[in-house]
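Below is one structure, written out as structure tokens, with a few remarks after it.
Only one protein chain is missing; all other protein chains are in place.
What follows is subunit A.
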Amino acid sequence: MQVPAHFEYQRATSVDHAIALLTRYGAEARVVAGGHSLIPMMKLRLAQPEMLIDINDLHELGGIRVEGGELRIGAMARHSELLGSAVAGEHYPMLHDAERVIADPVVRNRGTIGGSVCQADPSEDLSGAFTALRATAVIRGAEGVRSVPMRAFFTGPYQTVVGPAEILAELRIPVRPGGGSAYVKVDRRAGDWAVAAAAAALWLEPGPGPGTITDVGLGLTAVGAAGFTAVAAEEFLRGRPATEETFAEAGRIAAEHCRPVADQRGPADYKRHLAGELTVRTLRRAAARARARGQEA
């Protein structure tokens, strides 16, 4: 029977209260959101907080909406809410692609968006997705609120810029017309963590042909890509025609820049192959969606 070590438990009544508790208890305290990463880690003694601060009552951290030209996703929004959010799917179908393949419906009822990115597991699907979308993390602490771009959010495996007495409050993604996005994952069985996965968001200048890529964001999950992305491939894509040849070269560059490690999910060269191939597939799908939207408009 797996049981966590002893700890104390308090339920936060507001974000400020949670921050005050984190400040008071210091490094021994941790917040628990859905608990679907933290509780398993506590059972295995990979985490041993002495004080657990439950933030499930903090409705101020919930909700998914468009405001101020941004899609705003509260840290306590559950995976199931993001999957069910029509506005998220309309602006960034990539988020629904990703949510459909994260864990299973019952885990998705509990796991949160904030918990996922704060966990910063190298295989976390949303880390790649939010990196591709150039989301901004809104972080609250005793000193106030700060915003950190997703590309500066992860400081290493299982590490983020969120300080020990800070709370991730929200993720914000600018809403921009003319784009398409997609997420593609390869897993060994339904609901498993990714062997590899790729995300692409792409904006096209419509032309007589396939259109020109005006801007692009890529995300790579579980393949050891620096900052969950492939900057060199993004640079290559910008300003080029959205053709199969362009995508193939971007995939080659992405594969070259990742550093996968062999594990029970597969050997390194297979993961590298997937990084390239999945980059091509997400770009293809994102471009098709961008064109379909262009025709609607």
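The rule is short, and it goes like this: a residue touches a chain if its C-beta (ideal position, glycine included) is under 8 Å from a C-beta of that chain, and two chains touch if they have at least 3 such contacts; residues count from 1.
Going forward, contacts and distances are computed from a predicted model.
Entry comment: the absent subunit's protein name, as recorded by UniProt, is "(2Fe-2S)-binding protein", drawn from "Ferredoxin-like protein", "Exonuclease", "(2Fe-2S)-binding protein" or "Tryptophan synthase beta chain". The omitted chain makes contact with just one of the residues A:T23, A:N56 or A:T212: A:N56.
When you scan A:A88, A:A103 or A:L126 for touch with the missing chain, the hit is A:A103. One chain is missing from the display, and on subunit A it is touched by residues 1-9, 11, 32, 35-36, 39-40, 42-43, 52, 54, 56, 103-107, 109-110, 190-191.
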